[in-house]
Structure formats: C-alpha cells, structure tokens
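Omission of a single protein chain aside, the complex is shown with its protein chains in their original locations.
Right, chain A next:
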Amino acid sequence: MICQECGKRPATLHFTKIVNGEKTEYHICESCAREKGESIPGVGSGFSIHSLLSGLLDFEPASSGSGIGPSLQTLRCDECGLTYAQFSKIGRFGCSECYRKFSERLDPLLKRVHGNTVHVGKIPKRSGSRIQTKREIERLRRELQSRIEREEFEYAAKLRDKIRDLERRFAES
C-alpha cells in the first residue's frame, strides 16, 4: 500500500481515528507522519502513552451536561494547581491529591485502562493494618451472607461476633 499523503513511499502506519463515532482510516509513511506532526502510535518521539491516554480522557460525560458540579474547564487540584483540562491533555497527574480531586472522573478512565477501579494488591506496612482489618471485615461479611443463605446459623453467629469484634477494633484504631 502506498502512503496516501505523498503517494510515493510505502505506507507503514495504518490507523483508524474515531471522532464522534465517525471512522477515518489512515495509511501513511513514517516521514509524512512526522511532517504532519501528529502523535501517531509508533512514530518516534511524536508518540507517547500520554498522548494516547488523553484521547480517552478528553470527553465530557453525558451526565455533566446538565450543569451540576464543576465543568471540566474549571475543575482544578488545589494542591498542585493542575486543571482537569491540563491533565486530559498530558495524561499525567501533578500530585497524589489530583486522584482525590478528580476521583469522580477517574472511574471511567481507569476502567478502560485496567478494567478495574479499585486496588487489591500490596499495602504499605505503616497504613496496612487498618486497611487489612477493613478488607478482612468485608471478606467476613460476604462469608456471613453465604452461610446464612445455606442456613448454617451456628457458624454464622460465630462470624457475626468476629465481625463485631473487628469493627470495634477498627473504630478504636
């Protein structure tokens, strides 16, 4: 296939752009891609994971069109000053507070990148015991539910006491 830009060199980059559901296919060679200065996957320095990400970030969820809550233009992290608009352009957070500030908007993004939104891995030791207690309580609650469903009430009662005990300790910590 020949590059659709210069019509001379063989096209080595093939990609599909979808804007508002409208699909456009591109077949171009590397040197034209560079000249056009587009951030296209695979083109030397022009491409970064961040420019790809920003494509995922740069949309206003339908629910926010009603004017409830701050719009994407004004949402800003008070800690480092990064705006959501800047974040969606560069695809990187400025500080850890950004995660809290932009939290509502992050779920769809994280879901697309990771298929998940909640951490389940390693926990730092110093904040660990509290989180581990919490995870344990959640796990026991799920088990309690299934024991009750299976009518294993004696076991369920034991679990209930254990959960209460853990909850008390959690509240005290």
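We take it that a residue touches a chain if its C-beta (ideal position, glycine included) is under 8 Å from a C-beta of that chain, and two chains touch if they have at least 3 such contacts; residues count from 1.
Note that contacts and distances are computed from a predicted model.
When the listed names "L-serine dehydratase", "Multiple sugar transport system substrate-binding protein", "Protein-arginine kinase" or "Quinol oxidase subunit 2" are checked against UniProt, the chain not shown comes out as "Protein-arginine kinase".
Contact with the undisplayed chain is limited, among A:Gln4, A:Thr74 or A:Asn116, to A:Asn116.
Contact with the undisplayed chain is limited, among A:Cys3, A:Ile28, A:Leu82 or A:Ile163, to A:Leu82. The chain not shown here touches chain A at positions 41-44, 49-50, 53, 79-82, 90-96, 99-100, 106, 109-110, 113-127, 131, 134.
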